[in-house]
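With one protein chain held back, the other chains of the complex are shown just where they sit.
Order as written gives the chain letters A and B; numbering starts at 1 within each chain.
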Amino acid sequence: MGDIIKGETGDWEIVMGLEVHAQITSKSKLFSGAATNFGGDPNEQVSLVDAAMPGMLPVLNAECVRQGVRTGLALKAQINKRSVFARKNYFYADLPQGYQISQYEEPVVGEGEVQIDLADGTSKSIGIERLHLEQDAGKSLHDQHPSKSYIDLNRSGVALMEIVSKPDMRSADEATAYVNKLRSIVRYIGSCDGNMAEGSMRADVNISVRKAGEPMGTRTELKNLNSVRFIRQAIEIEAKRQVKVIEGGGEITQETRLFDPTKGETRSMRSKEDAHDYRYFPDPDLLPLELEDAFIDECLKSLPELPDEKKARFMADYGLGAYDAGVLVADQETAAYFEEAAKAAGDAKLAANWITVELFGRLNKAGTDLGDSPISAKQIGELIGLIKDDTISGKIAKDVFDEMFETSKDPGVIVEEKGLKQITDTGAIESIVDDIIANNEGQVSAYRGGKTGLLGWFVGQVMKQTQGKANPGVVNKLLKDKLDG
Amino acid sequence: MALDKQTVAKVAHLARIRVEEDELETLAGEMNSIIGWVEQLGEVDTDGVEPMTSAVDLKLRLREDAITDGDYPDRVLKNGPSTEMHFYVVPKVVE
C-alpha cells in the first residue's frame, strides 16, 4: 500500500523511480589501471587518465563489463550485445575530463524486474528500465577552508553501475525495500560490496506527487542519498514539500535537489543548472562494446542461487513463512548460517525462530552483526538438538543461549558444567512431588476444594526444587495424577 | 536557423567561455556563416544510414582488471595551478 499524504485539498499519492549508483567491485578503475580502494591519501589512486591529462585515453576494464552483465542477468534483464559509451558533458570541479563517460542511448543492460519484500510478507514487482556502466567523479571537500574547495580524484574513474528503475514505487517503504533488495542481489553475486557508508551505493530518487488517478506530476530528483534512513527521510520531506507547493498554488520545477539531513530539508542544487543539456555523443575514444553469446552464457553460469530463488526454496523445503524466509535470505551469510544451523538442529522451523528472534535480537542489542556472532551456526543447531531430545527445557535453553552468547562455549559443555540437564527420571520427580504434597496440606485441600488454578503453584515448587531442570510435561502429569486422584 | 546573440551567449556559457557583450554580435555572425554553410548537408538523403562514429573497423578491446597505474600524486599534481596538501584547490563550490 502506498503512502498517502493528507493535504488540505485531499489525499496525495507519491510516485517514485530510483537511480541507484553501485560501485563495481574491481581492483582497478573502469578506464584506467589505478586502484579503487577506499580511503587512500588524496590523489594517490589517480592515474594520468583519471586526472584527464592532455592526450590520455580510456581503455575498458573487462571485469567491470562482466560484473555489469552478471548484475543485469541477476535482475532478469535484457543483455544488449551491442552497447555504446557516450560522453556526458558538463563542467564540475571534480569532473576532470569535463565529461563523464557513461552509456546513454545504448546501455549494456535493458529492461528487467526486481521483486521487493514488504513488511507484511507480500511482494511487489518493480520494473528495471536499464543498467549502464559509467565513471564516478572525484570528490570535492567544501568544509576545509572558508573560500576554497579541495579536490581529490581518488574516486575519479571508479566503475559504477547505474541501475534505473521504472516509476513503480509508491511509498518510502517500497523505495527502501527496493534499495535493500538491490543491495542484497549485488552482494550475492559479488558485483558490488553494497557498503553505503563508504559510498559504494547511492540512490537518486525521482519523485512526484499526484491525486489518485491523475497523470504524473512534475518530478524532482533527490541526489546522492547514501543511506536507507536518508532515502526514507528525504522522500517524506520532499513529498510533503511538493504537496505544500501545489496546494499553495505553486508549480513544481523539474530540478535536481539536495537533501540536507541536518536541516531536514531539500533544496535546489545550483551546480546542476546545465542538467538539461549534457550534449551526449558517442565517445570517439572508444568503440562500441560487443558481447559474444558465449561470454553472456559464462556470466549466467557464474551466478549463485539468487535471493528470490533461495527464498522460494526455504519456503518449500523448510516450510518457512514468507517473512522469515525473506529475512533469512537477505544476505548469503545469514542464509548459509541458517542452513547449517537447521541441519545441525534437525528442525528448520525452530532454527529459523531461534535465529530471527533470539540471535538477531541479541546481536542487535550488542550493536553487532552475524559476521561477529559469538555463537556459531553449529552451536545454535546443537542447542536446538538439546531441546528436541529433552536434554534441556526450552526455558533452560534460553539461559544456556545467554551463556553461549557471553562465552562462545558449546551448549553441551554449559549444560554439563552447570548441571542443567533436565530430570526426566519419573521416580526422582515423583519423590519431590510427594514431598511437596505432604508438606503443603493447606494448598492441597484448597486445590481439591476447587481452586485448580493452584496447579501452577505446585509446578513452580517442583521447578524451584529442581532448579528448573524437571521435565515440565512429567511434572504436570504426576501432579495432576496425584492431586486429582 | 539563425543564431541570435542570446543563443550564442547561452552556448558560450555551456562551453564556459566568457564572451563580452560587444563580441556577441560578431561571433553570432561568424557562427551563422559556418552553420549556414554546413546546412547544405540537408541535401543528402541519409534515411536508414547508420551514423559513423569511428574510422576503424574494430571491436572494442578490453583490458584485464589489474592495478597497473597511479600511486604518484606528485606527478598528478605537478602542473596544478593551485594545490595544497596533495589536493587541487578551486574557488569554493556552493552546492
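For the reader, a short list of remarks on this structure follows.
Following the convention adopted for this analysis, a contact is a pair of C-beta atoms (placed from the backbone, for glycine too) under 8 Å apart; a residue touches a chain by one contact, two chains touch by 3 or more.
The rule is simple: contacts and distances are computed from a predicted model.
Missing chain, UniProt name from the options "Glutamyl-tRNA(Gln) amidotransferase subunit A", "Lipid II isoglutaminyl synthase (glutamine-hydrolyzing) subunit MurT", "Cytochrome c-type biogenesis protein CcsB" or "TRAP transporter small permease protein": "Glutamyl-tRNA(Gln) amidotransferase subunit A".
In terms of the touch definition stated at the top, the absent chain reaches A, B within the entire complex.
Of A:45, A:83 or A:97, it is A:97 that touches the chain left out of the display. Annotation: of B:15, B:66 or B:85, B:15 touches the absent chain (contact as defined above).
On the side of subunit B, touch with the chain left out of the figure occurs at residues 1, 3, 7-8, 11-19, 27, 30-31, 33-35, 37-44, 46, 49-58, 60-61, 63, 72, 75-76, 78-82, 88, 90-94.
Residue positions on subunit A in contact with the hidden chain: 48, 51-60, 87, 89, 91, 93, 96-99, 149, 151, 276-277, 279-281, 283-287, in rising order.
Just so we're on the same page, only the chains that are shown with their structure count from here on.
Between the CA-based centres of subunit A and subunit B the separation comes to 41 Å, rounded to the whole angstrom. The touching residues of subunit A, counted against subunit B in their complex, run 26-28, 32-35, 41-51, 59-65, 84, 91, 93, 140-142, 145-153, 258, 269-271, 274, 277, 279, 282, 284, 286-290.
Within the complex, the subunit B residues that touch subunit A are 14, 16, 53-54, 56, 58-71, 73, 75-77, 84-95.
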